[in-house]
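What follows is one structure encoded as structure tokens, with my remarks underneath.
A single protein chain has been omitted; all remaining protein chains appear in their positions.
Right, chain A next:
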Amino acid sequence: MIFLVSQRHTGLAILLLSLMSGFNEDNKASHAQLSSQFFGDLLDSIIVDVASECHRIARLGLDRNLEEEEEELRLSAQARVRVADPSNSGESNSKYVVDIFGQTHPPVANEIFDCMNCGRSIMAGRFAPHLEKCMGKGRKARLKVTRSSTAVQNRYSQGSPVSTYSPYSNSTNTSRLSNGTSGVAGEEYSNGTFQEP
């Protein structure tokens, strides 16, 4: 029998019909043969799908520059290996003795200036918490945070789009990372000179 598989579902329908008719011992062998033949055809079809797609992309010059992409991947992989190597202290959390200008800085910034709200002299590293209190508890009382990403996005996207469907919207929650510690050099970091890897 010759089957013209012009549509995959047609092929499956034929398979089903063949199997349903004459379902007895004698036909078991030919059923197995039939199934594997159809499976083969379906598999071929899927393979040619991919091959055809690739062929078109390659022939029309649409493929991405894979060499560059692979080079980037390789460099990143290499970098991770180097950084993970315990013999290197070239880790981003290592403490530096001086910066590139030859300066050194204390864990808490000690520049002194006047608060522009109350006029008092404040140390830089403590300015933010001071300002928070200084600007009044009214700020906190007014806070009614709606932690929905859509609300934030809409606010900043300068107006709503005109459409029936919902536009570009993130999944339900914002991705926000707050920082608690001041994380200034020195706090959690190892002591000692930073060494170049």
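Brief remarks on what is shown
Throughout what follows, a residue touches a chain if its C-beta (ideal position, glycine included) is under 8 Å from a C-beta of that chain, and two chains touch if they have at least 3 such contacts; residues count from 1.
Rule of thumb we're sticking to: contacts and distances are computed from a predicted model.
Of "Acetyltransferase NSI", "Palmitoyltransferase", "ubiquitinyl hydrolase 1" or "Chloride channel protein", only "ubiquitinyl hydrolase 1" is the UniProt protein name of the chain excluded from the display. Listed residues A:G61, A:P86 or A:G119: the one in touch with the omitted chain is A:G61. Residues of chain A that touch the chain left out of view are 6-7, 45, 48-50, 52-66, 68-69, 72-73, 75-80, 82-84, 90, 92-93, 96, 99-103, 105, 109, 111, 113, 116-117, 124-131, 135, 139-140, 142-146, 151-152, 155-165, 167-168, 170-185, 194, 196-197.
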